[in-house]
Structures are given as C-alpha cells and as structure tokens.
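Left out: one protein chain. Kept in place: all the others.
Up next, chain A:
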Amino acid sequence: MRLHQPQLHQPQTEETVPSAEAPPKQVALAMDRLGQAARLIADIRLGADRLLEALFVTAQPHQSTKPLHLFLKEDASMRQHFQDLRSVGRQLEESGVLNESLRSRSNSWGLHMPLVCPDGAVVAYAWKRQLAGQAGASAVDRTRLALKAFTDQKRRFFPHLDDGLDDQGTESDSKKRCSPQVQMANHHEELSDYRTLSDILMSLEKEVPNLRIFTYERLDWLKRASSLPSSANETSLEISKEHNLYSSNKLRPGSLSNVATEKIAVIELLFPSIFRAIISLHPVGSTDPDSVAFFSPDEGGSYIHARGLSVYHVFRCITEHAAMALQSFLGIRAETALHSLLRWVCSYQTIFTKVCSKCGRLLLMDKKAALLLPPVYRPYRQFSALEMSYTQPISSAKETNNDLAQAYHVGCFSEEV
C-alpha cells in the first residue's frame, strides 16, 4: 500500500493532498495517527481476549456452532486490525515518527515530527532549548534541565533565599575590610574605595537637597510599586505620609542598622514632582548596581522597577541612556560605580529646566522619533564623582556647580563632546 511520495516530507492521507501541508498540520496528522495506532492496539488486545474466550467456550460441553462463528468473526476482525495497524505504522514511518529520518530536515517552524522514544514516551514537539536539540531526551533529562534553569533564575532574582552560598561569604568579607571612616572631606580617593552602601547613601542625602532616598528589600519594592498612586491627586504631604508607611529602611542617622543594609536590594531616588529613579543592587546589600530606570513621579504599577520602562518618552530615553552609563561606570571602575551612578542620576533633577549645552533650547524635535524632547543626554564618559567637591553641596540649578554637568538633546549629542 505504499504510495509514491515526492522527496519532501508529505504525509499521506486517505485522499492524496496535492499541495504540501504546513508543519503544524503534519504534526497534528502524526499525533492523530499515533492515536489511531493506540486504538488499534487496544482493539487487538480486546480481540485477543475474545478469541481466548471463544476457545474457552468451545472447551465446554454442550456447545453449538456459536463459538465457531464467534471465533471466525473475531479472527476476521483481528486480521483487519493487524492490517490497519501495519498501514498506520507505514504512514508513521514515512512521516518520520518511528525513525529519525526526517529530524534533520526540520522546517523553519522549528517543529519536529513526534518521536516515540525507547522508553515508550511520545515526544510531540522537540523544544530545542529544553531538550538540548535531542528529540529523544528522556523525562529525567528534561526534568534535570528544567530544574537547572529554575535554580539559575532563583539565584539571580531571589538571592536572599539562598542559604550559605558563596555570595554571602564574599559579602561579609568585603564588609570586614571596610574601615569605619570618620573624616569625610579630606580623603576622597581612599574613601571611594572603602565606602559601604550606607555611607554612600547617607552622604548623598546630605549633599543633594531636594532628594528623597528610600531603600527596600526586593519583594518589599514590588509591593510598594504596585501601591504607588497612578495619578497625582495627592499633595506632597500625603506622599510623604505614604512613604513613612511603606518604606522599610529609611536612612536617618541613628536608625540605620547593619542587618538592614545587608538586605537592601532596591534604592529609590525621588525628586518630588520631577522624577523617580529605581536602582537595583545585585547581590543584595552590595555596592554593585545591576540596573537603573527612570519614571515620572506620578506613575504607579508593578512595571515600576529597575528593569521596567516608563510610559513617557522622555523617561524611556533617559533610561536607555542610563543603561549605557551604568555599563560605562562599571567598566571604568567597578568599586565606585554605584557612587558615580547615583550622582549622575542626581544630575537629572534639571531635566525640565536645563537647556541644551549645544543649541541653547529646552525642547527640540527629535527627527528620528518625531517627538519634542528636553535634553535627555548627560555625558558620563568623563564623569567622575571624585571631581565633585564633597564640601560644597550640589544645590539648585541656579548655582554654578551645575555648569559642570552638561546636557544635550539626542540630536545635539556627539562623541567628541
């Protein structure tokens, strides 16, 4: 009953289909036929039972020709079943199910024909990533791979759930190395090497007025983000009340405890009515920034996190630029990366007031995006927090200190600057 087939895999159907079928249809047909085969096998088993029964009955005395009829009938149907099974088997073979002849000729859809593994499992779709390219991976291998993927994700996003892993060990070592510093203004370079997270945050709070800093454990931040109001109908008084209620680690002198610092995973920098920046630390409690994102202070929702994107174009642009700045800070000097990043983020408090250092305007039509944007680029290449004087606080835009930080529109920014 073998029909002539063209070279490419075209499954046979009862009526010959002239055109090639789409891969999902082939797979569906193959699954269908496997189901058919299973039903035929079940019928055969049943038939065998009936044959045995008929034989048993004939062994009894006082029987008519009934068992003979039964036997003949069952024999005929069994032969038919076997015949059908053979033809289904041939169809499956031809479409590459029972052997691997067509596995290499996988189509661009990434779908493989279902494969019957040695242990009897039917693999319907070969998900390459899960099965490492082998359609015949057994259940054990699949489970092992899935567990590994899960453990990696868990270690990455929920490190505080790990007990006694190496990360924790190196963290506590670096903390012991840090000397409790007293003098602030005199030893700039030494300090930047040995600063702990709490020192960085507290000095930032002192130097930048107008800035509110809040720290969170990772899951606490998710709760806070979801509860942020999405419209600014509240007065600033209500907003500060909310912060008192929800934030778990507020940095006020005297209230900081070492345990709390070790759990800090998210830093929130809020310039009221201007922007909110979220920085995530990895590992928890370290001074290694992982990602940063900017948002409007009126935005709220679970998408507000260090890898999220604002709904507003201006903050999306800044976030994209910030990702590059972060990589640059990490690449130049990883120990001071957080310090530099935080101060660089603070330079954006003038985002809606500081004109472009090249064209002198605040708004410019960005040709590519066809949008009016303020100067969203602030250079980071030569940005060194060490140049910022620690004795003078970075104050409002009216002071000349801010002239150190320049700002550019997307279109006005060029590498030479």
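Just so we're on the same page, a residue touches a chain if its C-beta (ideal position, glycine included) is under 8 Å from a C-beta of that chain, and two chains touch if they have at least 3 such contacts; residues count from 1.
Everything that follows uses one rule, which is that contacts and distances are computed from a predicted model.
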Inset, instruction - Determine which name in "Vacuolar protein sorting-associated protein 16", "Protein YIPF", "Mediator of RNA polymerase II transcription subunit 20" or "Adrenodoxin-like" the UniProt entry assigns to the undisplayed chain of the complex. - result: "Mediator of RNA polymerase II transcription subunit 20"
Inset, instruction - Using the touch definition up top, pick the residue from A:L85, A:M202, A:I332 or A:L371 that touches the left-out chain. - result: A:L371
Inset, instruction - Using the touch rule from the top, list residues of chain A that touch the missing partner. - result: 231-236, 273-274, 296-298, 310, 312-315, 352-353, 361-363, 365, 369-374
